[in-house]
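And now, chain A:
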Amino acid sequence: MPLIKDGAVAEDSWTTVGEDDPIPGGKAVIVGLTRWKDSADDLSGHNGPLGVRLKSDEPPELIAKDLGRFDLIALEFPNFNDGRAFSYARLLRERYRFTGEIRAVGDVLQDQLFFMRRCGFDSLELKEGRNVDTAIDALGDFTVAYQPASDEKDAPVKVRDWASN
Partner candidate 1 sequence: MNYRMVTANTLKEGAVVFMTASGGWSQNVNDGKTVTAEEADTLLESAAASVADCSIVAPYLIEVEVAGGKVRPVRLREQIRAKGPTIQFRTSA
Partner candidate 2 sequence: MMYQYDEIDKTLVKERVDQYRDQVARRMRGELSEEEFRPLRLRNGLYMQLHAYMLRVAIPYGLLSSTQLRKLALIAREYDRGYGHFTTRQNIQYNWPNLEDTPDILDHLAEVEMNAIQTSGNVNRNVTSDPYAGVARDEIEDPRPYCEIVRQFLTLHPEFSFLPRKFKVAVTAAETDRAAINVHDIGLRIVKNDAGEVGFKVLVGGGLGRTPFIGKVIRDFLPKEELLRYLQAILRVYNMEGRRDNLFKARIKILVHELGTERFTEKIEAEYEASKSDTRLLMDGIEEDRIRAFFTPPTYESLSDDAPDVDAEAAGNPAFADWLNRNVVAHKQPGYAIVNISLKPMGEAPGDATAEQMDAVADLADQYSLGHLRVTHRQNLVLADVRKQDLVALWKALVALDFATPNIERITDIISCPGLDYCNLATARSIPVAQRISQRFADMKRQYDIGEIRINISGCINACGHHHVGHIGILGLEKNGEESYQITLGGSSDVDADIGKRIGPAFASEDVVDAVETLVNTYLDIRQDGERFLDTYRRVGQDPFKERLYAAY
């Protein structure tokens, strides 16, 4: 599946492993929440980068204590209408101060990508068959916004200042 990162097509170095699949040593792997909860101890021996994948009804609160263990958190969009992960991403960035990679996976529309980036996602996995070029263009659909969000540092947009400071 095509991956967009930092506004360009990127190689995906991560492997998503199923509930019962063996963990390939030394590799960057993403596990589901259940696997993490059930076998956190085993995984602690894993010697490569570790990621966790949250379904849309699994808020980041559930892994708040373990965040230091993860290099990547994948947030799932079961369909493009399910916008919970927008909030999850912002909470991860702004409340839990997660600095690793946040990735959008699942059913993602190009017309949502601009919002995703603003909410703190830094990589987006497009569904097979979606047009990567127009998707990358869509990241720049807007140059202004009314709200501060999670993309302050490298804000590509001019944001309305509500506070005076």
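Keep in mind that, in the parts below, a residue touches a chain if its C-beta (ideal position, glycine included) is under 8 Å from a C-beta of that chain, and two chains touch if they have at least 3 such contacts; residues count from 1.
Behind the choice of candidates: all candidates are chains of the complex that A comes from, given by their letters.
These numbers were taken from a predicted model, which means no experiment stands behind them.
J.: Out of the numbered options 1 or 2, which touches chain A in the complex?
T.: 2
J.: Under the stated contact criterion, what part of chain A meets candidate 2 in this complex?
T.: 56, 59, 80-84, 86-88, 90, 94-95, 109, 111-112, 114-116, 118-119, 131, 141-149, 158, 160-165
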